[in-house]
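Removed: one protein chain of the complex. Kept in place: all other protein chains.
Now for chain A:
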Amino acid sequence: MELWQNIPFFSILLSLASASFTSIMPARAARRTAIVVTSAVLCMSAALIGFTTAYGGSYTFMMGHFPAPWGNEIRAGVLEAVTAFAFSLIMLISLLGGLTKIEEHVEEGKQNLYFIMCELLLTALLAQVYTNDLFTAYVFVEIMTIAACSLITSRIKGRTLFAATRYMIMNLLGSGLFLLGLTLLYDLTGHLLMEDIREQVRMLAQTGLYHQPLTVVIALMCIGLAIKSALFPFHTWLPDAYGYSTPASSAMLSSLVSKGYIFLLIKIIYRVIGLDVIRDSGIDNVLLIFALVGIVMGSVSAIRERDIRRMVSYSSVAQIGYIFMGIGLGTEAGLVAALFHIIAHAAAKSMLFLSTSGLCEVSGERRLFRDLRGSAYRNPIAGIAFVVGAFSMVGIPFMGGFMSKLCFASAAMETGGARMLLVLLVLAISTALNTLYFLRTVITIYRPTIREYPEAASFRPHASFVVAMVAAIAVNVALGVCSQPVLNAIAAGLTCFG
């Protein structure tokens, strides 16, 4: 075994160990540790992309001293490396961009706890991306839920407490269903490692044995993870949870937490159950219908919103719908589009949440549209970032969002029939709706106002915020302009994924 093959293990271990050490650190050291660890994971993932591309495939890594059918395994390939890289990059941007707000919103003396939760979140994300064992995935799903709940409540307000409670209730329902599905699958196949389950499932599908239990398993796992990632109609907890927590938390929750669950779902669909079995069970159609309704309903709710943070949150519901639409198409092209949109949406949404907080800051912390007029002049960098994010969400060319919409459309063209028509129709409608509410916001923040904002006169954005915004803009434009290498890497990764 080569040394570089340890990278996934090292990055999980590093973030987990730093989470434990952060508990005894003062706030400033904790902050530095979190940023250094995230950057280290970022560099390691970048190196892993290089190594796995050169290696040309994926490999499994034995954890502990027990070989395959009994022990625990990590598995890494190009796709895992790209996802880990994107997640840690967005985590770093969110942390940097929300740093000043964390100081303001989190109670004095408890700030190091916030960074523990960030590091735990990173650990859970990496573990879900790399693990080859379903039960380990479940354990890290729960760790991620706990970390996400703490991130919501880190800013203590009535709204966040209530939002966190609702978040936990919905998430526990979701993980209960997922755990039940996992248990049944273990009973049916007798394995917990993904390749072994896949083999058994293939056999079951060929012989037609246990057809109903298998369908139940697929349904339970899909619905469980769909609840956790806020697919319509399970999204009711989302606007409060994203809308009132500290901006760094909102950015991480919307762009990382829900995406981690979706990545796990794609892994289960592609690696554990198999696309053909999913198609036979008909669950992909159910996901597709929920996704299509979610895209439209999320956008409609966003249009009705008068609060900018809640509007951006509702737009997440629509975007999660896009990702599930890719999964629901039931083809490899659909999955590639969904995986690309996971990255594109994560990059755009974290930037939108951070820039929104910058815009509200220069408007006396008010968040209604009428108070935000001209805020882009008072905080120019946040204004530019918001415009770039909005363009990406609408799908203007040279932005990440445009490429993912193009991929969804071409994936739909391949399937043909009623599905193609439905998907294309919903894509067109949702683009129009997205334009409606995002361009309205862009016009509002650039509309001159005569109102005086005393706090804006002496306002200087913090250096970390500017760096984060510039980096986020660069990432978004890069995803749009050089999308082909990313798409190729995802497609290549998906081939050696199964």
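We adopt the following convention: a contact is a pair of C-beta atoms (placed from the backbone, for glycine too) under 8 Å apart; a residue touches a chain by one contact, two chains touch by 3 or more; residues count from 1.
The criterion applied here is as follows: contacts and distances are computed from a predicted model.
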Report summary line: Per UniProt record, missing subunit out of "Cation:proton antiporter subunit C", "MarR family transcriptional regulator", "ABC transporter ATP-binding protein" or "ABC transmembrane type-1 domain-containing protein" is "Cation:proton antiporter subunit C"
Requested in this report: Could you tell which one of A:Thr38, A:Ser58, A:Thr83 or A:Thr145 touches the chain left off the display?
Outcome: A:Thr145
Requested in this report: Using the definition of touch stated at the top, determine which of A:Leu180, A:Leu204, A:Leu439 or A:Ala456 touches the missing chain.
Outcome: A:Leu180
Query raised in the report: Which of these, A:Met168, A:Val257, A:Val426 or A:Ile445, touches the one chain of the complex that we don't see?
Result: A:Met168
Query - Interface with the undisplayed chain - residues on chain A - result: 70, 135, 138-139, 142, 145-146, 149-150, 153, 157-159, 161-162, 164-166, 168-169, 172-173, 176-177, 179-180, 183, 186-187, 192
